[in-house]
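Provided herewith is a single structure, encoded as structure tokens, for subsequent inquiry.
Note that this complex is displayed minus one protein chain, with the remaining chains in position.
Per-chain residue numbering starts at 1, and chain names A and B are given in the order in which the chains are listed.
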Amino acid sequence: MFRTEEMDINMGPQHPSTHGVLRLVLNLDGEEIVDVRPVIGYLHRGVEKLSEHRTYAMIEPLTDRLDYVAAISENLGYCGAVEKLMGLQVPPRAQSIRVILAELQRIASHLLWLGTHALDLGAMTVFFYTFRERELILDLFEQFCGARLTYNAMRIGGLLEDVPPGWTDRVRHFLSIFPSRQKEYEDLLTVNRIWLGRTQGVGVLSREDAVALGTSGPTLRGSGVDYDVRKSQPYSSYDQFDFDVPLGTKGDTYDRYLVRMEEMRQSCRIIQQALDRLPEGEVRAKVPKYIKPPAGEVYHVVESPRGEQGFYIVSKGSEMPYRMRFRSPSFVNLQALPMMCKGRLIADVVAIIGSIDIVLGDVDR
Amino acid sequence: MGATTRTVEAPRTTGAREILKTFLLLELWVGLWVTLKNQFRPHITVEYPKERVELSPRFRGIPRLRFHPESGEELCIACHLCETVCPDDCIHIVSEKKPDGKGKRLVSFEINLERCCFCGLCVDPCPTKPLTAIYMSHDYEMADFKRDAFVAPLKVLLNGVDPKDYKE
Partner (left out) sequence: MGQDTLIRNVLIPTAQILAVVLILPLLIAYLQLVERKVLGFMQARLAPRRVGWHGLLQPIADAVKLLIKEDVIPEKSDRFLFTLAPIATVIPALAALAVIPFAGAPFTVFGYEVKPFITDVNVALLYLLAISSLGIYGIILGGWASNSKYSLLGALRSSAQMISYEVPLGFAIIGVMMLAGSASMVDIVEAQRKAGVWYVVPQLVGFFCYFIAAIAETNRVPFDLPEAEAELVAGFHTEYSGMKFAFFFLAEYTNMIVVSCIATILFFGGWLRPLPNVESLWWLQNGWLILLPLTLGGFAGWLFGQRTGRGLPPMIAGGGIGAAAGAILAMSDLGGLASLSLPAVSGAFWFFFKVSLFLFMYIWFRGTYPRYRYDQLMALGWKWLIPLSVANVIVTGLAIVVKGAVQGRG
């Protein structure tokens, strides 16, 4: 009779849709996935070790390169961790500006995710639209800090400079056009039957599994777990803003998509509030010229667009950290991939990778 | 703030109206309309070597040194602060005592652009007034065929390089 064989296929590290240099070894039975083994480490740069030989100020540019599509969140988390360690109080204006930046970054990051996710599923035009709008945000960042990707936008104790004149108006302008643009993406995707077919019921991650695997961010909230660091452990004055945490119900790719779409709307809400009551004053606390935190340990988490981004610093009281460790959400979320993929088709793997929104810089560090 | 979660749900597919919509492929037509409409929006891409985007004043390009705007003297006082603070060790300064004994002056100043990550940290501590001697310029074109070209010596740092013109 027939002899059937399972086939191993290498997806990546050079593959159009593994978003960077992820390598997946797929064990296939026809087109059906028997097993998936993610192979990571192609982008390992040893950031944690490198940090042990750098002063605290020098580490911030390194954090830009962890999750390079959401560098502001990394900056914010890192600065927050050092500030916590030093017991620094960041001036309220700086806190609010940080929130604006972080939420703009969340929108930018989600736009990049939406574009590539849609591109993976064949809807190529959405990619260009989301990049068009992302470009507006990058322009705002460029006006604020001078860079478009690796921002190095904050400094320990606050910000380097206040926002440039007219910047807040430009942010408002962005907020005024963004909702109509988001409506266009939704017209192209949210109700499209092909999109529904490709995402609904695909890559289901149950509530229990999501918690057990330690996932966070939209991947976790898509499964209906109400956990958002911005709410549970507010940092940088997030407790003063009014926003909703979107939750999915089924935990499939489509729910994660909806959660991120709603998060973009909520981010707009937060930015609007922050702009409306932007406090006056300094943007940087009094910081000693040489930053030497007292001996001790600190763990600080922020909600990056991908999930819970943690920074663990051990200080021996010198200019450089004794040990540094990043809890990167992509790395943890990636663990859920094999579970979600089993028994599905190749085409679904692409959808699922897209839906957990990993960034390899963040996974490999 | 109070309990603030919001459950996101898929669009309804039951009910007579929804079924009719599905039957008429309504959402597919809407999608087509969106792409058609966007055809008449202005393009946003720039034909790069011919046109260049406008950079914002804070843009961080290649770090360079500058002269005093009025007197035209070198601003740098060879304090080595930027060298110390640079995370990538890409600044290399050699200085000597000024002949009159007061202060130091530069003998050479190199930035290895292969290592530079354009973080702008070197600008923060520069002590000269009214302008920092080192600054992030608006130059960003640095492709070259030889690695030596990336080690920018003092002369280049001060004067910059002319932007390459695009010829059809």
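FYI, contacts are C-beta pairs under 8 Å (C-beta built on N, C-alpha and C of every residue); 3 or more make two chains touch, one makes a residue touch a chain.
What you see is a predicted model, and the numbers here were worked out from it, not measured in a lab.
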Of A:55, A:150 or A:192, the one touching the omitted chain in the full complex: A:192
From A:118, A:229 or A:302, residue that would touch the chain that is not displayed: A:118
Which of B:47, B:100 or B:148 contacts the chain that the document leaves out: B:47
Selected residue (touches chain absent from view) among B:8, B:34 or B:62: B:34
Contact set of chain B toward the excluded chain (per top definition): 28, 31-32, 34-36, 38-45, 47
Chain A, residues in touch with the chain not shown (by the definition above): 7, 9, 15-17, 31, 118-125, 127-129, 132, 188-189, 192, 194-195, 197-198, 345-350
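As a working rule, only the chains that are shown with their structure count from here on.
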Distance from the mean Cα position of chain B to that of chain A, given in whole angstrom: 22
Complex contact set, residues of chain B against chain A: 1, 4-11, 22, 27-28, 30-31, 33-35, 38, 44, 55-60, 85-87, 117-121, 124, 136
Partner chain B, residues of chain A touching it in the complex: 54-55, 57-62, 64, 125, 129, 132, 135, 139, 142-147, 150, 152, 155, 160-161, 164, 184, 187-188, 190-193, 196, 200, 224, 226, 231, 239, 241-249, 254-255, 258-259, 261-262
